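So that we are looking at the same thing, I have put the structure below in structure tokens.
Every protein chain except one is present and positioned as in the full complex.
Right, chain A next:
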Amino acid sequence: MQQVSIAVDIFIQQILNGLSIASVITLIAIGVTLIFGLTGIINFAHGEFLMIGGIVTWLAVSAGLGFALAVVLAILAVGLMGYVLERGLFRFTLERPTNGFIVSLGLIVVLQHVVVLFWNPNQKSIPRPLTTVWEVGGVRIASVRVMVILITIAVVALSFRMITASRYGRALRASVEDRDTAALMGIPVRRYITGVFVLGSALAGLGGALLIALFPITPFTGGTMVMKGFAVALIGGLGNIYGAVAAGLILGIVEGFSAGYGFSQWTDAYSFVLMILVLIVRPHGLFGGTSGPRMAS
């Protein structure tokens, strides 16, 4: 009986483990999926946006600011960076999204090395903003993980609300559906593109701030996270925000269980095998996605 109880505790613990990392990945995936849906640009540097968010949080906390203020700064800084990069780089690639993809690959190296140049390549970490650990039965629940999950739920709910119920959301969805027609209807699509870039970047900034609250980061953390972010976006369906959230949860749980019960060294492989299977069976993802913006050639 005690053995069964321990097994149940371990099972619940693995679900909780999966949910917290799923939260950060979901934040990346939403940004990736929104930017792709509207611009067709596959921004592989999105992971570096997340890393910059973590670095800003680290700098702010190291300077003596509280974690909450550091999170706000990370969101603003990365949002601003997204604005500058969209205006300065990506807007020139809108007609040829492949060029945007190549630009994003270059940005990965540039952003990583800028961080290394100024703040060295070593791990950066901050003191845990919340240190309480609750023990319920045999399950340990770290308050910092609960915080990450709750913030993500709140942000995702807000994003849903904005996209589904507001005038701006409807215009955004119309632009994703057909960019040229939306423009003909008077929607300022170019401004929406900038706005989505800023929103996606800000979410990555938030993801970075939450990530460094959980684990140390390095200038190279973004690469690993963005791969998972893209896997989630593809499993859910590129351009589909609901899909990104659902796939984020699926991926988090799959990773937790594969590490806990399967061949642990293949943890990352399970996620990508899942992605490959989904793309074969449902090329537009589990929940349907777009092939990028529709526009006149």
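Basically, contacts are C-beta pairs under 8 Å (C-beta built on N, C-alpha and C of every residue); 3 or more make two chains touch, one makes a residue touch a chain; residues count from 1.
In the analysis below, contacts and distances are computed from a predicted model.
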Protein name, per the UniProt record, of whichever chain is missing from view ("Iron hydrogenase, subset", "ABC transporter substrate-binding protein", "Cytochrome C oxidase subunit IV" or "Autoinducer 2 import system permease protein LsrD"): "ABC transporter substrate-binding protein"
Hidden partner chain, touching residue among A:121, A:137 or A:283: A:121
Candidate in contact with the missing chain, chosen from A:40, A:237 or A:256: A:256
Interface with the undisplayed chain - residues on chain A: 6-7, 10, 13-14, 17-18, 20-21, 112-113, 116, 120-123, 125, 128, 133, 140, 142, 211, 214-221, 223-224, 255-261, 264-268
